[in-house]
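Left out: one protein chain. Kept in place: all the others.
Read from first to last, the chains carry the letters A, B and C; within each, the first residue is number 1.
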Amino acid sequence: MKTEAFEKYESSVRSYCRHFPTVFTTAKGSIIKDEEGNEYIDFFCGAGAVNYGHNNEYIKAKTLEYFSTDGIIHALDMYTVPKREFIETLETKILEPRGFDYRIQFPGPTGTNAVEAALKLARKYTGRRNIFAFMGCFHGMTLGALSATSEMFARNGAIASLTDCTHIPAPYMVEGLDVVKYMQMLIDDDHSATDKPAAVIMETVQAEGGIRVFDVEFLKAVREFCTKNDILMIVDDIQIGCCRSGSFFSFERAGIQPDIVVMSKSIGGIGMPMSIVLHKPEIDVWKPGEHNGTFRGNQLSFVAGKAAIEYLLENNVEAETKRKGDIVKNFVEKEILPLNDKLELRGIGLMWGIDCSKIDSALASKLSDLCFTKNLICEVAGRNGSVLKIMPALVIEDELLLKGLNIVKEAFKEILADY
Amino acid sequence: MKTEAFEKYESSVRSYCRHFPTVFTTAKGSIIKDEEGNEYIDFFCGAGAVNYGHNNEYIKAKTLEYFSTDGIIHALDMYTVPKREFIETLETKILEPRGFDYRIQFPGPTGTNAVEAALKLARKYTGRRNIFAFMGCFHGMTLGALSATSEMFARNGAIASLTDCTHIPAPYMVEGLDVVKYMQMLIDDDHSATDKPAAVIMETVQAEGGIRVFDVEFLKAVREFCTKNDILMIVDDIQIGCCRSGSFFSFERAGIQPDIVVMSKSIGGIGMPMSIVLHKPEIDVWKPGEHNGTFRGNQLSFVAGKAAIEYLLENNVEAETKRKGDIVKNFVEKEILPLNDKLELRGIGLMWGIDCSKIDSALASKLSDLCFTKNLICEVAGRNGSVLKIMPALVIEDELLLKGLNIVKEAFKEILADY
Amino acid sequence: MKTEAFEKYESSVRSYCRHFPTVFTTAKGSIIKDEEGNEYIDFFCGAGAVNYGHNNEYIKAKTLEYFSTDGIIHALDMYTVPKREFIETLETKILEPRGFDYRIQFPGPTGTNAVEAALKLARKYTGRRNIFAFMGCFHGMTLGALSATSEMFARNGAIASLTDCTHIPAPYMVEGLDVVKYMQMLIDDDHSATDKPAAVIMETVQAEGGIRVFDVEFLKAVREFCTKNDILMIVDDIQIGCCRSGSFFSFERAGIQPDIVVMSKSIGGIGMPMSIVLHKPEIDVWKPGEHNGTFRGNQLSFVAGKAAIEYLLENNVEAETKRKGDIVKNFVEKEILPLNDKLELRGIGLMWGIDCSKIDSALASKLSDLCFTKNLICEVAGRNGSVLKIMPALVIEDELLLKGLNIVKEAFKEILADY
Partner (left out) sequence: MKTEAFEKYESSVRSYCRHFPTVFTTAKGSIIKDEEGNEYIDFFCGAGAVNYGHNNEYIKAKTLEYFSTDGIIHALDMYTVPKREFIETLETKILEPRGFDYRIQFPGPTGTNAVEAALKLARKYTGRRNIFAFMGCFHGMTLGALSATSEMFARNGAIASLTDCTHIPAPYMVEGLDVVKYMQMLIDDDHSATDKPAAVIMETVQAEGGIRVFDVEFLKAVREFCTKNDILMIVDDIQIGCCRSGSFFSFERAGIQPDIVVMSKSIGGIGMPMSIVLHKPEIDVWKPGEHNGTFRGNQLSFVAGKAAIEYLLENNVEAETKRKGDIVKNFVEKEILPLNDKLELRGIGLMWGIDCSKIDSALASKLSDLCFTKNLICEVAGRNGSVLKIMPALVIEDELLLKGLNIVKEAFKEILADY
């Protein structure tokens, strides 16, 4: 295993490589290989960036086709054919069928840049500086997004002022607290010390917060709260969007429409860097160039992004995600939870977490390590990393899925023997 | 020209497309084509992201070769072969020959993310919050980088607190002011109201500030100031790096070594999204994962990035840049400046600006429009957009370069007739 | 009534004069007179600054005696005899008998300056920037204190960043919320987005918040929370201290000792400007002069302050306050509350509030106006000014107290006739 170059030259900030200490080479669907010929089942999915599998045949072919010509690759925000086709496809295949009327903004191709753009837009439109975000959320690492992100480890890295956000306890955090009523109180009480916000930003499922699925009633109530108080609702669908929850947008299950939707990760199909901000036409108060970024016009991303939409529709990915989600749920409930009654399962679509915090916060991390030795890639999430996260490709073969789940089960059995 | 989809669906934040209102299709070297078959000479170079030409033959071939296999595309910061090879190539071909010992950090693939990482690292290492930046600079659009960026239009878009930066007038701004002495005063005077900074961040050539080339003495003096006061020196080489100035790093001409170097744009060779932070080993105080980002492991960028280094060495790009820079300088001095004695030429390597502000701030913009009608793509920069920016690919053919320069000359002649 | 000079020359910021539109001349005990010979019973007590009555005979005589000599008046923080005597009296007569060991700091003679000093000290001692404050609180109008103050009207006047405070809902605000458990969660949860605070600052009775008396269990629990988490507890006793609650310090009823106590208003006896910060010896990390202010050494205040302590001990003011408090309580319960079952009485010692918000937020203000026409001075407090505040001198004669209460009752009867 030749890792000296990394150890010698790469910054100590590197992270995942420490949990999965090998050198990867090829990847196809849900299988990744390393330099020594080992094969791993991927239950991690590039943190959600390759929902349709590594090197997805269809998307890859389309992208390769474009890349094999002299099609322009880098075009900033100039007009190009691939960009036009992506826009048309997203509008006609995804947005219109759902009755959604959104303008599309292309910021720098990272989720955090998209969140920064969304927050700026909400502030510009309302003229208000404050933002409500929920504890347990993750919205990115650049200073504007980080102000909204609740994770202390990430925040403490800034050594700078993180301002203009008020964090609201998530519904699962404080027993007996009606969170929406609490937010209304913050708006209404003339002694709340809290400025009325431009927007509420939220994930519908807090992934990094520990696979916390907000229920439909809560999502509806937040939407209603925002409408009633003339506050924008921003949904960060970076990780839970792109079908991960079982529908293209994660909020469809609640029948609501946010004012702004932020997407990234799998929007670029096979890991092509891309992010988008969808916003209602009436809030489009941007001046030209007021938010920009060099790589906002990567044409390979547009091509792959378009192909990804075609692929997911053609292959019924939404329904498949739900079906496979049930497989995971049933398996864990039947095979793993019975191993210890302090384990807790949470999830939706194909994002699941087994919460081990009631046994030992360090347990999930040990499980992840053990899984890796059994050729399964599986990450942790949640408070103190205490949740084992199961996030396979949405198109994983049933057999592989079960194989992976059995590895998880074996790992639990081995580890729990010590508890 | 089919632009309805953009006009109907794309956010009003779109910008360059307004100056170059056509739909582009292919691009090769320094020629871009549009849907109607028009060909344009490119003096804009994707804002500096395609220094080696659009679809550069060598880099493209290497990237296509990798892309044609099932090589893993998206790998976060896990170890992969392309990443290892990029690291080894950068270290052995670029850093070691120059005697530089830097660790490499891969943040989210945009310049602004790299700047955010650099600022965090400097603050962590020193325990200080303040940053010195120069007026006239551009460091990015996310809130941490934007706090350092001096452009008011960009800053005003935030509607949020921009904190923890002190802006220093650039050397060309205040006649008679010794800028380094001024910074020393801010450190020493116990009534300066200015906290000692963690770092000084700077471009060696302010591109957006109006193609302002800082002289060697100033760069040395800043380095000395930082060393003497135990402050880190961060060079933002996002636009002026990657040979644009005539050497790989823009600061080589001053014989100095910054503590942190931030790169992006052409580091990904043919427009592949990528950014890096180089930092001295002794300041590597990052905890694993303390700054992250989904697309920090785009393998196509590593492959293209490695190929770009090979290409630039093989093809003597540094020397060629200087040679072509002289062509531009001589042409403008001989053919354009004589048209009006209020015109001013500034530049280095292959980044040049013709400052029209003493005639009319709106002039450069009119020139850019006129050039476009003559099939040349050429942007403006500087205060109030008053500088016409000439930034061709470093590998542009001499003939095309001269053809483009003649278009610029013709545009000046036509426009200046009205003044 | 000669008020032209005020209307013509005084800033529109003037406030109480609008509610009590006459020109006052003399004041003695609980009676204030105006220029036209009218006499008013004072249930307002200079917002708590003349707890021992206007021109209190004993305190006044002592102060006058000093003032009649050439005793130094203004001495900054130089040593003087009156200051020494005040310190000795406070220590031996108030602090030692209660078993309290506090150092005394004299900031500029306003409550807000004392709060600023307390917050600085807590931050210096702990090295933490954040402060927990409770919604419903009032801690002052200068920017540091205002950051802790929760009243939106006051905050909105700043048009500047109010930073480094986290506001916690007061116990009465959110049904079912265990406020101390909530604060503990904010400390413990690694996704709370909330920095561990240097201190919790609180009033034990929120006066401006609407005469909200925190119960003994809550006060104890906050003390315990602070101790357990190594956080300082700051009690703002500016309005509710100096016997107003029935004991010299308002927190005595809970048997707790804060780390820092802030006092002002009646500490200067007869309205002499003064404020003090009491802090435990171990947290005395001040450097000489690190917080200062010109009028921190007003000797008349020291003389009056010492006399006030002598007076309150001699005259059993603590017990008298409780006894009279019972008179108020019984009167309102028997004579006023029965007038409308939506009225609510809250209070302690000699600070009482009749909450009219369930009938009409504007009611209290109308009552105050009507009382004034009946020669009683009585203010409003609370959310939207919906609480009629009864705060007579602690030494008011029983007869006057009852006379005033009967005016309040008459006013209620008249006003409620319209509802």
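Methods note: contacts are C-beta pairs under 8 Å (C-beta built on N, C-alpha and C of every residue); 3 or more make two chains touch, one makes a residue touch a chain.
Only a predicted model underlies this, so the values are computations on that prediction, with no experimental measurement involved.
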Any idea which of C:144, C:169, C:258 or C:305 touches the chain not displayed? C:144
Counting contacts across the full complex, list the positions on subunit B that touch the omitted chain. 133, 135-137, 149-153, 155, 161, 163, 165, 167, 169, 173-174, 176-177, 182, 185, 189-194, 209, 383-384
Where does subunit C touch the missing chain, residue by residue? 2-3, 5-6, 9-18, 20-28, 32, 35, 46-50, 54-55, 63-64, 67-81, 83-84, 87-88, 91, 103-106, 108-113, 116-117, 119-120, 123-124, 127-129, 140-147, 153-154, 157-161, 163-164, 198, 238, 264-265, 270-273, 277, 279, 284-295, 298, 300
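We take it that only the chains that are shown with their structure count from here on.
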Taking each chain's centre as the mean of its CA atoms, how far is subunit A from subunit C in angstrom? 50
Residues of subunit B that contact two or more other chains, please. 161
